[in-house]
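I'd like to ask some things about the structure below.
Part of the complex only, each chain left as placed.
Note that the chains take the letters A and B in the order they are written out, and that residue 1 is the start of every chain.
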């Protein structure tokens, strides 16, 4: 997760994920073996997690950092941890 | 997870997930708040998990069931559990 996390980079990942989801649909249409379909879903899910983590990282480097400088750090930290909690569930 | 798990039902879910992923991209374009974006990713990830579970269920009701009747049940069970293991990681 090196370098500046630009919208362009994240949008490129999302576009690939869209393709992966379409790929799952195509595999179903083609009657591919269930385990292979699950593997493709696993890849898309993992790719979504990476995008979420990139956004978490960017959020911390900007919004949380600014909030901490202004004394509202604990508030945004609690919000972010609550969001991670929902993500895990 | 009631009724027959048809390709149609799963494809409809996948199409909604594609829309959710496009929605994440649109939110980024619109400069929406990071936590809201993560929430949308959480929804897409959860929806992908549901699709994976539907395919697991269908796999058990057909492929695993047939394999068990033919004495190859343990083999397919091990394959499925290995696939779940990768899914969790």
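Going forward, a contact is a pair of C-beta atoms (placed from the backbone, for glycine too) under 8 Å apart; a residue touches a chain by one contact, two chains touch by 3 or more.
Since the structure is predicted, the reported quantities are computational estimates derived from the model, not experimental observations.
**Q** In this structure file, how many copies does the full complex comprise, given 2 in place?
**A** Copies present in the complete complex number 4.
FYI, only the chains that are shown with their structure count from here on.
**Q** Can you check how far apart chain A and chain B are, centre to centre, with Cα atoms defining each centre and the answer in Å?
**A** 16
**Q** Any idea which chain B residues touch chain A in the complex?
**A** 7, 10-11, 14-15, 17-18, 21-22, 24-25, 28-29, 33-35, 37-39, 41-42, 44-45, 48-49, 51-52, 55-56, 58-59, 63, 79-80, 83, 86-87
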